[in-house]
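The complex is shown incomplete by one protein chain, all other protein chains being positioned as in the whole.
Going in written order, the chains are labelled A, B and C, and every chain counts its residues from 1.
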Amino acid sequence: MARAHIDMELRWGDQDRYGHVNNVAYARYLEEARVRVFGMGSAREATGMEGHFRDEDHGGSKMLVANQQIEFLGVLEYAKQPITVELWIGRLGGSSLEVHYEVVDGSAAERRVVARAVTTMVIVDGETLRPVRLSDEGRTAVEPWTDAPVRMRRG
Amino acid sequence: MARAHIDMELRWGDQDRYGHVNNVAYARYLEEARVRVFGMGSAREATGMEGHFRDEDHGGSKMLVANQQIEFLGVLEYAKQPITVELWIGRLGGSSLEVHYEVVDGSAAERRVVARAVTTMVIVDGETLRPVRLSDEGRTAVEPWTDAPVRMRRG
Amino acid sequence: MARAHIDMELRWGDQDRYGHVNNVAYARYLEEARVRVFGMGSAREATGMEGHFRDEDHGGSKMLVANQQIEFLGVLEYAKQPITVELWIGRLGGSSLEVHYEVVDGSAAERRVVARAVTTMVIVDGETLRPVRLSDEGRTAVEPWTDAPVRMRRG
Partner (left out) sequence: MARAHIDMELRWGDQDRYGHVNNVAYARYLEEARVRVFGMGSAREATGMEGHFRDEDHGGSKMLVANQQIEFLGVLEYAKQPITVELWIGRLGGSSLEVHYEVVDGSAAERRVVARAVTTMVIVDGETLRPVRLSDEGRTAVEPWTDAPVRMRRG
């Protein structure tokens, strides 16, 4: 029912020659949001979702991106205010989970969503890269952060 | 009925700490493929699609990414052989067009598709960023490069 | 006599396949530090150095990198703690200025310098790209942030 909030600095270099934040940078923001939630446990909230799916330093398991869709709703300008990535679990499968997001412009006076996105993550064995089932602890951990799927115009 | 082919070098820096080409790099490859087709006219084929939708140096029009979906089918390793992005028009709207792609591993002996993708591009006025209708010349130019939509597992 | 301090988030994607922050990312950090000091005025201190040399949105002047040297003193690991870029003016020329830096690891208990760097910036006209003299206001603005040159082992 709740969303994790990840505040994230923009970099001047995220802009392209059009003078806006480039679409490729958004994919980087989503990756960083996932790492902070599932790896570092450094979102604004103590979500308890870290450490269940990624164990990169011990070869235990990895989260691979199987599919990612991003809808761009408006132009984002480089600014000193951090953006906020709102992140939740939109669907839970046997060995996969869907991460849903809204990206909020930090420099706008009102809440302005500049992008919506969905990433399908597959949990795989660190060596074989074969899918492994989500553990019961992992399922329990993400349950409080599960909510209705984000709505996009397309797809 | 035909696809444009864009051969593209990988960079060692496209890899992440997992030792594979990172998902964010794929978004960069797709951008580069679009620029070469719609801006530079430097695909393997002389497609004639360049210069109709992008006019960045004269402020005439820009192509903005409205939506992008990428399906990752396999791990891509850094190699000296270029990948090939196959690109075609999957759908044509009033002021938008859908660019469809298959990304082919250049180091595999047989044709191995490592990703499929769709980008919805909106043609906008360079100043106001408002959508503008595709010109008749633009429509005529892309017609020979229009084909059935790419099939993804999801969406 | 004083240094500007710019706290900066790392990104997981700054790492390379060796699992450390890649040398190229350091160049990005230095750029971001300069933009925050000379463009945004968003360093930890109110330095007053912003707006004198960059006027990118009005075509007035640009700061171009003429030379950059970075000395890497230790491995930097991705962490949730921001690094701190310490920045000062090490030398002032007619139409150029040398920006000197120390990059400090944010996750170490004691002050650990992971890199030292010097960038020679040339102030150029936004249209012709020809060097222009630093204004008197610009000189006055940077004076309090001028200090002895950083010492590197080489060069």
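In this section, a residue touches a chain if its C-beta (ideal position, glycine included) is under 8 Å from a C-beta of that chain, and two chains touch if they have at least 3 such contacts.
Keep in mind that this is a model prediction, so the values were computed, not measured.
Within the entire complex, contacts from the absent chain reach the displayed chains A, B, C. Only one of A:Asn22, A:Ser96 or A:Thr120 touches the chain withheld from this view, namely A:Asn22.
Between the chain not shown and the residues C:Ala2, C:Ala46 or C:Val75, the one that touches is C:Val75.
Within the complete assembly, C:Met152 is the residue of C:Ala108, C:Val132 or C:Met152 that touches the hidden chain.
Contacts to the hidden chain, counted on subunit B, fall at residues 8-9, 11-13, 28, 31-32, 35-36, 39-40, 42, 80.
Listed here are the subunit A residues that touch the chain not shown: 12-13, 15-19, 22, 24. One chain of the complex is left out; on subunit C, the residues touching it are 17-18, 22-24, 27-28, 31, 56, 62, 64-72, 75, 120, 129, 152-155.
One rule holds in what follows: only the chains that are shown with their structure count from here on.
Two copies of one chain, subunit A and subunit C, touch each other, and the residues they use overlap strongly: the shared fraction of interface numbers exceeds half. Among the chains in view, A has its Cα centre nearest the centre of the complete protein Cα set. A straight line joining the Cα centres of subunit A and subunit C is 30 Å long.
Residues of subunit B found to touch two or more other chains are 17-18, 22, 24.
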